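Below is a structure I'd like to ask you about.
A single protein chain has been omitted from the complex, and every remaining protein chain is retained in its original position.
Note that the chains take the letters A, B and C in the order they are written out, and that residue 1 is the start of every chain.
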Amino acid sequence: MTTTNISALTNEIRQRIQEARQRVSALHAELPRWELVVWTAGNVSERVYVSETNKPSNDDVFVIKPSGVNYENLTPDSMVVCNLNGDLLEGNYSPSSDTAAHAYVYRNMPEVGGVVHTHSTYATAWAARGEEIPCVLTMMADEFGGPIPVGPFAIIGDNSIGRGIVETLRKSRSPAVLMQNHGPFTIGKDAKAAVKAAVMVEEVARTVQIARQDGEIIPIPQESIDRLYDRYQNVYGQ
Amino acid sequence: MTTTNISALTNEIRQRIQEARQRVSALHAELPRWELVVWTAGNVSERVYVSETNKPSNDDVFVIKPSGVNYENLTPDSMVVCNLNGDLLEGNYSPSSDTAAHAYVYRNMPEVGGVVHTHSTYATAWAARGEEIPCVLTMMADEFGGPIPVGPFAIIGDNSIGRGIVETLRKSRSPAVLMQNHGPFTIGKDAKAAVKAAVMVEEVARTVQIARQDGEIIPIPQESIDRLYDRYQNVYGQ
Amino acid sequence: MTTTNISALTNEIRQRIQEARQRVSALHAELPRWELVVWTAGNVSERVYVSETNKPSNDDVFVIKPSGVNYENLTPDSMVVCNLNGDLLEGNYSPSSDTAAHAYVYRNMPEVGGVVHTHSTYATAWAARGEEIPCVLTMMADEFGGPIPVGPFAIIGDNSIGRGIVETLRKSRSPAVLMQNHGPFTIGKDAKAAVKAAVMVEEVARTVQIARQDGEIIPIPQESIDRLYDRYQNVYGQ
Partner (left out) sequence: MTTTNISALTNEIRQRIQEARQRVSALHAELPRWELVVWTAGNVSERVYVSETNKPSNDDVFVIKPSGVNYENLTPDSMVVCNLNGDLLEGNYSPSSDTAAHAYVYRNMPEVGGVVHTHSTYATAWAARGEEIPCVLTMMADEFGGPIPVGPFAIIGDNSIGRGIVETLRKSRSPAVLMQNHGPFTIGKDAKAAVKAAVMVEEVARTVQIARQDGEIIPIPQESIDRLYDRYQNVYGQ
């Protein structure tokens, strides 16, 4: 059970929260930029480690978007801070209505440092069909290591969305899950990685559907998927 | 019958009109921003309550876009003011050619404070097929509470468009109607809410069509739709 | 036969050319803005009347985009001026490779004051099928007065493109023609009207195809098309 009292945090942890507010606020701009959201939909969160050693614990907190605020009005100060039960600890607004799902993921997947949820069009279209996206692109093998799985139908109000996300992702290499009739949730080591996964899941959902609408798509052999995934996770980038 | 004489209005009401001019002018920028309109198509209006208690009456007026003016030239001063018969009361331009439809809605739906009309692509595509959009997304249950209905074929020149909008919306929880072969009209408690519905109807029309183009979509049980709609209307936002 | 010698023009006519350079240069920005062109494709031209009474004549000239120049480098001064044979009269660049087609239209349709050519995606897709766009949207009845016709397959190098445009448009109320395997050409009383038609033909091509991809579209009765067209041409705008 989380028991964090925000006023008891050290200055160092408070500084980490302030930096996370800035990162999370700035990363929200990536969602409309890549056309993943309309109006106020979509949200990004990031875990703040409260242990001095930066190890995950159930006393961690996370920074998340306030509910129903327009993207152009988001600032570091308008972000809100919750504990891993999803209770509001600090902020002038109510937290995102998806806060319980983010909190469930952080509580149950200690390796996750960032979570993103959108209703991006093509990913949501696959979710409305309840169909996983087959791995037919090399960039998809790189990023997702296989198909992008579908999670169960679950509606807001209890832990069923969070549980559906966690149970589905635990059985997959993919950092993205398509919640049925709902939309994609993505995870990452931090908020930036989860945003990247949200951008890539839409791109892949779009490309694979467009490919399949006009003919037969060619599968990639599992061995090649494995080699691409291994290489990308270990070599790519700086 | 409306009898409003603009010069007889109190300073307070004139101030309300001025504020509505600013809001309606600014909200027009949302239409090209979300790619709902091309060239000069599309219009937003907002009711101004003339009673001191802010209750709707047939003496109310509304602020609407002038006809055939480019979006980049719209300013608070270029907006026009009409009474609920659609007669021009104040303004340097002719009112939008859709003014009669807006006026009919305000006259017959006193709870409506804002109206928007666009020809947004996917919503208009459903309208060209005369087909309602089935409720297969949780965000659609949230916002529309069920399918988005189709209104009758009606052409400009009398009350038939306005009557078609009102008769269709009265039988539905949806704030959007797809007028057959024409395009969507949306309503809200104010102009901003009607613009949000216009943005969401296009997003939903697009996502559901894309989902269905490539396979079977999964329906959402009515009970879940009802729970989502109830929660969203009463809990969401600040 | 046109014989215009640019140095013999009066100051008034030269002033008209200068104003047309500014309008045509500015209108080119509408093409990428509405996503009708990529790279340097697409061109806009406008007739300049050389008669003092502003009546069309074969001594008129027209202002057109130079060939292969990027959109961000277009300025009033980089526009070029041609006579109605398509010969370069004034300018530092070669005229657009489509100049002969524009010239043919101005020579043979004296009522035309502006011409636009693009390869906009959906209009070009209909052109690749050689299929006219059926009139199933009220906005299409307003603007085009019926279906948007297809012109013959013709390749650059003689008058066959221009002749195909003119022969097709003479049999239609539409200001747009889809040249087979090529793309749309649009006309108007001036360059702005032709640009508007270019924007609208793409929007209509897109909406009607998207409508039809997912089911049966409902036709509009001819009588209603006629009433909408008549009203729009005579009443709309300021």
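In this text, a residue touches a chain if its C-beta (ideal position, glycine included) is under 8 Å from a C-beta of that chain, and two chains touch if they have at least 3 such contacts.
Note that this is a predicted model, so its numbers are computed, not measured.
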Q) Which of the chains on display does the removed chain touch in the whole complex? A) A, C
Q: Out of A:12, A:52, A:111 or A:216, point to the residue that touches the absent chain in the complete complex.
A: A:216
Q.
Looking at the full complex, which residue from A:47, A:182 or A:196 touches the chain that isn't shown here?
A. A:196
Q: Considering the whole complex rather than only what is displayed, give the residues of chain A touching the chain that is not shown.
A: 34, 136-139, 196, 199-200, 203, 206-208, 210-211, 213-218, 220, 224, 227-228, 231, 235-238
Q.
Could you pull out which residues of chain C are in touch with the chain that's been left out?
A. 38-39, 41, 66-69, 93-94, 97, 119, 121-122, 124-126, 128-131, 153, 155-157, 180-183, 209, 212-213
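Operating definition for what follows: only the chains that are shown with their structure count from here on.
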Q: Calculate how many whole Å lie between the centre of chain A and the centre of chain B, each centre taken as the average of the chain's C-alpha atoms.
A: 33
Q: Express in whole angstrom the distance between the two chain centres, defined as the mean CA positions of chain A and chain C.
A: 47
(Q) I need the residues of chain A touching at least two other chains; which ones are they? (A) none
